[in-house]
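A single protein chain has been omitted; all remaining protein chains appear in their positions.
Take a look at subunit A:
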Amino acid sequence: MAGAVESELVSEDTSETEAVAAAAVGVAAILFALSLAALFELVTITDTVAGIPMVALLGALLILLGLGVVGFGVGSRLGYVATNPRPSAGLVAAVAFSGIWFVVGGLVASQTLGLGTIGWGGVAFVTGGLAFAVTALPREDIGSTLPAGLLAVFAGAVFVTGLIGPGWVWDLGWEQSASFNAEFTIPVITAFCSLLVSWGAAKSYGGFGARGRHVGAYLLVYLNALSIIAVLFLLVAFTVFKGLPGLFNSISFGLGVGPETTLFGFTFAWPLSWPFVMNGVALLNDVNGVLPAIAGTIWLVIGAVLFAVPLGVGAAVFITEYAEHGRFTQVVEIATNGLWSTPSIVFGLFGLAFLVPRLGNGKSLLAGMLTLGFMLLPLVVITSREAMLAVPDEYRDASAALGVTKWQTIRSIVLPAALPGIVTGIILGVGRIAGETAPILLTMAGSVAPPGSQTVDVIGGFRFISSPPFVENPELLQATSALPYQLYSLITAGVGQSSSIANIEQFRWATALILLVVVLGFYAVGIATRYYFRRKLQHE
């Protein structure tokens, strides 16, 4: 290999320089997390830590990091640090940095220096071009550290000198008079700069070259994944913290404290009294609850699944295994995809105009179930079809060669192999429909906060009658409530204030938490089912 630089297979002097780079990566990651926390107001930037204002501290850290990374790059260029840089940091990095510096230059020129359009445009182009040149032209060690490090130093300096301090506001002057305030701007700038610096530091840690790029990319992917998880976690945690007080209001344990239930003729009292999930809303209740809405939501989902899954899987079997591949299956595919992206309010309107008049001419649980079932149907078809197409043809051939008929093959080989995929589709679909508000509003919703006595009892509602169809279930034809609908009404319409709910704010959050728990509960059931079927198909 002519011209290839021999590098050691085992690098021995990993010690100091790598430790410095690793420390820089670590500090940058901490800074990144800190700024995320500030963004979600877990940390207040107006605070002082050990007598130093938070903003100044962030700025100082940024300057330190920036200088460190620049120092590493320059040291590498001058040969004090052993690395394997490429001739250039590459076009992607150059374009990215020039874009960033273009924005920075433009903002400084227009907002701080107050230049006009031509002025700030010129400055922006100059800074952007400079950044491009600095990134693309020198060796990789300079190109990937200098623009990132200098940006951090610049941002840090702005914070330390108080150019952007806690009281800073950038009024955009739009009609709605939108503005960026310090609580938003400072964390975002800090997060962005620390991200760039940590990338540069990670590349330094890898010694630039192929390994450096690998480490840099790895860091970005990792930080990205972590911040997604963090946001999710924050969202759930926020709801839980807000909802817990209302949820566990006057909960008590002990023999016979709970409500009485009659099952198969036996009457027993629950050893647990949990007013929020066992009561409805009534004047005489000590603590009001959402039992009717919980029952409504659960029955709604069960009904929709019972309606949509057999139909959807059946349709998928037909178009995958029986129908000729061609125009017809294409049309069906387009139609199902289109149905899946149809807005839910359209389904609701369909339910209101078509189902409600035909089902006892009033909003009812059954109409809600069917409407949500129609919503669920396309996803079940799509995912079942994908799952069945993914079953290898070898299985079908093997079965046919044994003289087994097509239908038996589908039932005993294709469907079991496709089940985990089908269940995945149902899980996703249930996640969507369980939280739907609009269709329920139009097809099912009765009073916002019904009393506990109006809880639907679908199982107990079945009754035999002497004329066709010989069974009836008045419970299914009753209007009832569901959690998302109740939550919506409590928040937007201000319903409930006048009723007997004592602490409406607490009640809302507890309702939201219960909705979250119910949906996650369905999730858990689905995932357990999928795990069970998948285990059956696989060896350990």
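Here is the rule we use: contacts are C-beta pairs under 8 Å (C-beta built on N, C-alpha and C of every residue); 3 or more make two chains touch, one makes a residue touch a chain; residues count from 1.
Here, contacts and distances are computed from a predicted model.
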Have a look at "Dihydrolipoyl dehydrogenase", "Nitrite and sulfite reductase 4Fe-4S region", "A-type ATP synthase subunit B" or "Phosphate ABC transporter ATP-binding protein" and point out the UniProt protein name belonging to the hidden chain.
"Phosphate ABC transporter ATP-binding protein"
Can you say which of A:353, A:400 or A:524 touches the chain missing from this structure?
A:400
Which subunit A residues touch the hidden chain?
392, 394-395, 397-405, 408, 412-413, 416-417, 536-540
